[in-house]
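Of the protein chains in this complex, all but one are displayed in their positions.
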Amino acid sequence: MFYRENGQFKSSYRADQAIFPIAQDRWFVIAVVLTAFLAVPPFIDQYWANAVILPFLVYALAGLGLNILTGYCGQVSLGTGGFMAVGAYASFKLVGLFPELNFLIVLLLSGFITAGVGMIFGLPSLRIKGFYLAVATLAAQFFLVWIFNKVGWFYDYSPTGMITVRPIEFFGVLVTGPEAGSAAKYLFTLSIVIVMALAAKNIVRGRIGRAWMAIRDMDIAAELIGIRPLMAKLTAFAVSSFYIGVAGALYFSIYLGAVEPVEAFDINRSFYVLFIIIIGGLGSVLGSFLGAAFIVLVPILLKNVMVGGMGMASGTAGHVEILLMGVLIIFFLIVEPHGLARLWQIAKEKLRLWPFPH
Amino acid sequence: MAFDLFLLEVVISGLMTGVMYALVALGFVLIFKASGIFNFAQGVLALFAALALYDFLSEDGWFFSLFGFTLPVWLAIPATAAIMIFLAWIIERSVLRFLVKQDQIILFMATIGLAFVLEGLGDLLFGSDVKPLNIGIPQGASDWALDTFNLYIEKLEIVAAATAAVLVIILAIFFQKTRIGRALRAVADDHQAALSVGVSLDKIWVIVWSVSGIVALVAGIMWGSKSGVQFSLSLIALKALPVLILGGFTSVPGAIVGGLIIGVGEKVAEVYLGPYVGGALENWFAYMLALAFLLFRPQGLFGERIIERV
Partner (left out) sequence: MNLRKLTGAAVAAVLTLPTVATSAQAYELVIPALEYRTGPYAPNGIPLANAMTDYFTLLNERDGGVEGVKIKLATCETGYNTAKGVECYENIKNTPPSRALMVQPFSTGITYQLIPKSSVDEIPIFSMGYGRTSAANGKVFPWVFNFPATYWSQATALVQYIADQEGGMGNLKGKKIHLVYHNSAYGKEPIRTLESLAAKYGFEYKGLPVDHPGQEQKATWLQIRKERPDWVLMWGWGVMNQVAVKEAASIRFPMNRFIGVWWSGSENDVLPAGDAADGYLSGTFHAAGGDFPLHDAIRKHVYDAGKGSGDRDRIGEVLYNRGLVAAMWQVEAIRNAMKIHGTKEVTPAMVRDGFESLEVSEARLAELGLKGFTYGIKITCENHEGPGRVAVQQWDAKAKKWNMVSKFYEPLRDITGPLIEEDSMAYAKENNVTPRTCS
């Protein structure tokens, strides 16, 4: 009844090619974005910012990056942790070497550096496919973590190898470090994530994105019709690594503040982001956000319900939380193997008919 | 002379470690071969099996509190095997049945969910303390080898190697000579085609997950005897990954050969290259090694050739 396209006629090609052709969709998305920008900052407190929303945004961005590579281009990658580390250390060194550089430029440069590294490790994809490709990215993962742990230059020769973010200002407002306000950190990260999500949506709708999807679906046929696998796969690695690098820089600078490579960027991180995109939906921008919401927020929700609401001992609650996460993952996969994004799509389709049966 | 002896020691240790990895990799191979699923939960299965075994054997377990006696080793192991078969049946009924013919990556994710469930369940049922596993496997270095030849070989790993050899022979016979083995290979190729010729998918999956569970039990016993039964046991699965990649995901002898190569490669690199680069390169070296092999043989040493069609 409310969600109908009746009466919405497009009178220009531009309108036809909009990301959200249905007006209700547009309004909904604009409403969500406006709420996020205007209604949340006055109420956000440190707990919500530091423990709930910032990790959600950072992981959504990382998920977006991995989705571009694995979901849209079909190249399974387990090197996400290593690439996030590249972004983080790049941002650390850049701020250290060029303190006058604008933080946004630092983030973009970190992304570009990670893109370069990603392309190098993506070269084996030209010969190896499927799950076996995961090994090349795993080699990247372990090698990168090892390098950042070993080479003193990366961590400014501190005795323990941990890096801590310096307080950085963005146009006069502190966005990193403990004194940065929650609202400032939140708005900064939110803006970056939204802009990059928009960019991602446009890239995957365009020529390059279609080339990626062709490679994913039938790579030999794609090559036959003239798509160059080298260009497609390397650009996928590059763009994906750019996103993951920026996510890694944000993860270190804004969310955590201090990291050591073996704990923050190890193989578990790679699996974590992979879980996000699989649960969220491969090949979907919205899926990255939904998956991040699920994987990041549900454990916190469970913990607060069990420990805060039900008064369980925190150790037992920890075990039950792991158990429940497993059950929920299996449940959602059985219900909708294509992820939460597909569930959302089905919901919208049903909404178009509601309240009529057909 | 002493230098050569040391190299021999490193190689032997590498081979032994490789066998330990191969034991874990075997479980992966079995499930992948028969159901096309990369079972992320294999490490947790090994942990769960070891925890269950400990429970039968010790006095602070559920079995003792329910029945008042503990089982001797030769009864406890079959009892745990029975538990793993039961677990396989539950997994098939509650998870696999609903995910027929889904993408590999979805099935992979489902096994991740399974890994979480088993981990949480294991913690809740058995607690997260370290549990020493003593079922009579000899520990420590072989004194005879050490005294006669000044060669360092661990006894536990000799036992593991022998067990692995026996396992591989049994599994090879199982897959090649029996009807069920053929059915397993059919299912690995194409679920729906196998269904259409009358292979009962559910039964096959229960069988293969049970066999894999028992292999996990063996791996769990070996690793548990080595370092105690605790959560870190499940992390061994990550070490088995390069083994699988090198040997091919679908080959039982591949798991063994891959394990041996990775074990030796790792140890030799760590001992001889490590000092020049600061050490701790075992992890990524294993993957680099696997990667190098893959560039020449993209399907792994013994894996099935991937024939691509448009």
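In order of appearance the chains are A and B, and numbering begins at 1 in each one.
By definition in this document, contacts are C-beta pairs under 8 Å (C-beta built on N, C-alpha and C of every residue); 3 or more make two chains touch, one makes a residue touch a chain.
Keep in mind the model is a prediction, meaning the values are calculated, not measured.
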For this session: Just list which of the chains on display the missing one touches.
Result: A, B
For this session: Looking beyond the chains shown, say which of A:P42, A:G226 or A:G309 touches the absent one.
Result: A:G309
For this session: Give the residue, chosen from B:D55, B:E92 or B:E270, that touches the chain omitted from the document.
Result: B:E270
Seminar exercise, completed: The one residue from A:A232, A:A264 or A:M325 touching the chain left out of view is A:A264
Exercise. In terms of residues, what is the contact footprint of the unshown chain on chain B?
Worked result: 6, 9-10, 13-14, 16-17, 123, 128-130, 132, 139-141, 146, 152, 154, 223, 226-228, 230-233, 235-236, 239, 266-267, 270-271, 274-275, 278-280, 282-283
Exercise. In the whole complex, what residues of chain A lie against the chain that is missing from view?
Worked result: 46-47, 50-52, 55, 149, 156, 158-162, 164, 166-167, 177-179, 256-260, 262-264, 266, 300-301, 303-305, 307-309, 313-315, 317-319, 322, 335-336, 347, 350
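The rule is simple: only the chains that are shown with their structure count from here on.
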Problem set entry | Averaged-CA centre spacing for the pair chain B and chain A, given as whole angstrom | 33
Seminar exercise, completed: Within the complex, chain A is touched by chain B residues 38, 94-95, 98-99, 102-106, 108-110, 112-121, 123-124, 128, 238, 241-242, 245, 249, 277-278, 280-281, 283-284, 287-288, 290-291, 294-295, 298-300, 306, 308-310
Problem set entry | Contact footprint of chain B on chain A as seen in their complex | 70, 76, 124, 127-132, 135-136, 138-139, 142-143, 146, 149-150, 218, 220-221, 224, 267, 271, 275, 278-279, 282, 316, 319-330, 333-334, 337-338
